[in-house]
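Part of the complex only, each chain left as placed.
Labels for the chains are A and B, by order of writing; each one numbers its residues from 1.
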Amino acid sequence: MSNKLMMKFINKPENITSELLDGYVKAYSDKVALASENIVVRAKPKDQSKVAIVTLGGSGHEPALSGFVGEGMLDCSVVGDIFAAPGAQRLFQALQLFKRDAGILLVVLNHSGDVMSANMASQLAEKAGIRVKRILTHDDISAGLETPEDDRRGLAGCIPLYKIIGAAAEEGKSLEEVYETGERFNQQVATLAVAMGSCTHPQSGETISELAKGEMEIGMGQHGEGGGGRQMLESADKTAEIMINQLTQKIQPQAGDKVLLYINGVGSTTLMELSIIFRKAHQVLTQAGVEVVDAKLDELLTVQEMAGFQMILGKLDADHVELLKNRRADTAYWTTI
Amino acid sequence: MDKITIQQFILMWKCALERAGERADEFSRLDAVTGDGDHGTAIVQALTSALAAAEKGNEYKAMLNDMGINVMMQTSGSTSTLIGGFLLGMSDYAAGTEMDGNQVRQMFKGGLEGVQKQTKAKKGDKTMMDALIPAVEAMLESGSDDICQLFSVAAIAAQQGANGTTGMKANFGRARNYGERSIGYADAGALSWACIFGAFNETLTGLS
C-alpha cells in the first residue's frame, strides 16, 4: 500500500507473516513446523489420545502466539496477518487437522476478529463432527472492574493459561477436566497494560496510538488501541503501584494466597525497566502477605516496537502451581525443566 | 436494467476493488485513530480474494460461496469474517447465471443476514453496519425493480450512514475501548462499505 519509509527490517509488507513464520520454523525446526500456510504445529505431534490445544491470533506480537507451540503447551497456533485474526476457514482447516476423540480445547482471545472467526469456524466444526470446547480469555481490566467479561479484551494472560492447560492435556486429562482447570485460572487472572510512545504498523506504515512525549496511557490495548486514561509519565515505582493496586482490587489475593506476577514487555521497554517495575509490585504483594510463587520478566506478547508493558497477576490454586512450575514444557520461548 | 448477468456482477466487484485500493491509505489512517491501522490493507485483501474466486465462477450460488470461503481463507481480521459472512449469506439466496431486481434485493438481504450471524452490532454502534444496514434497507424499501435504481439508492444510503458514524461512540470492535474518545472520527469499515456500494452503483451506471 503505502510507500512510507519504515524503520523496520522487512521486505515486501505483504510477505511479512509468511516470511517470519518461515524463518521461525527454520530456526526452531526441532520444535515447530508449518502444517500448511499460517498453521504452526509441533515438530513432534502429541499422542492422538490426548486433548489438543489450539489457539488463533494475528502476527506482529512475536513471540506470541506461535512461540509457545511445543511439548507441554500449544499443539497449534493459527496465524492471521499482522494484528489480524486468521480467517474462519483457516481456523476450520486447523480444527480438521486436530480432530480426535479426546477433543480440542480452543483458546480465543477476546478481540472482535478472533471471536468472529472462532464462531464461524466452530459452526463449521460442529457440522463436521469435530469435538471443540472453547475458553475465551478476557484478562484486561482497563475497561473497569465491573465490566462484563465479553467487553474485556484478552491480553497476555493467555500465556500462563497455555502452560496450565498444555500441561494438563499432556497428562492425559479429559477435555472437561482440562477445560475446568483452565477456565478456573482464566477467572482469576487479570492484566493491565501501560504504554508510552507509539508503534508503526509494519504493513500500512501507520503510526498507531501516538502519545505526546512525557505521556503514558494505562489501559493500552494489544494493538495500540487505547482504552485507559492518559496521564503524565510517572516513576517506575509509582507506575507499578498504580497498576498492582488495580490488579489486586480485581483479583483480591489474601494473605497466604499464591500468585503469579509476570511483567510482559511489549516492545522497546527494556528488561532493565521490567525488573525495576517488578521489584515494586513484588514488594506490595509481599507486604500484604501474598506469596509470589511464579514470576517472569520477559517479552511474551509484544506490540511491535511500542514502549510499555503488561502486568499480569493471577491467583493460583494448588493444581495450577503444579502444572505451571513442575511440568515439563519445551517450546521456543517457554521452557520448563 | 432488468437482469444482471454474472459477468456484470463480477465487474461490480472489480470496480469495488479498484476504488477501495485508491482509498486504502485513508481507511488505514482512520483505523489507526481508534483501531490498529490496517483496515485499508484488510479490505483490499478481502476484495482481491473475493474477486479471484469470482473470476472462476459461472453460476451465482457456487461462485458466491467460493468467494466467501476464499475471503475467509486468504484474508485476516474482522473484515474477513464480515465480508466472508456477507458473501456466504448472499449465496443462500442466489441461483442461476442471471438475476432480476427482486432476486438481487433478496440476495443482499441474505448477505446482511449472513453478517448478522457474525455480529450483534446494530445501527448506531459505529461499525460497518451503519453503512450496510441502511443500504440493504433502501433496496428493500425501494419500489423499483430496476437494478440500477436499486444500487443507486443503496449507494446513497450507505454513504449517508457512513457519514453519520462520525458523531457516534463505538460499541463494537477495537474502537469500543476508546469510549467517548472515538467520537469525531468516521468508522473505517462503514466508509469502506460505502465505497463498495458506490463502486457497484458506478459500474451499473456505466453499463446502462
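Operating definition for what follows: a residue touches a chain if its C-beta (ideal position, glycine included) is under 8 Å from a C-beta of that chain, and two chains touch if they have at least 3 such contacts.
Because the structure is predicted, anything quoted here is derived from the model rather than measured.
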Total copies by chain kind, whole structure file, are A x2, B x2
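Methods note: only the chains that are shown with their structure count from here on.
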So in the complex, which bits of chain A are touching chain B?
-> 1-2, 58, 80-90, 93, 111-113, 116-117, 119-120, 142-143, 151, 153, 201, 203-204, 206-209, 219, 221, 223-227
Contacts from chain B onto chain A in the complex sit at residues 24-25, 28-29, 31-32, 34-38, 40-42, 44-45, 69, 71-82, 84-85, 117-119, 172-178, 181
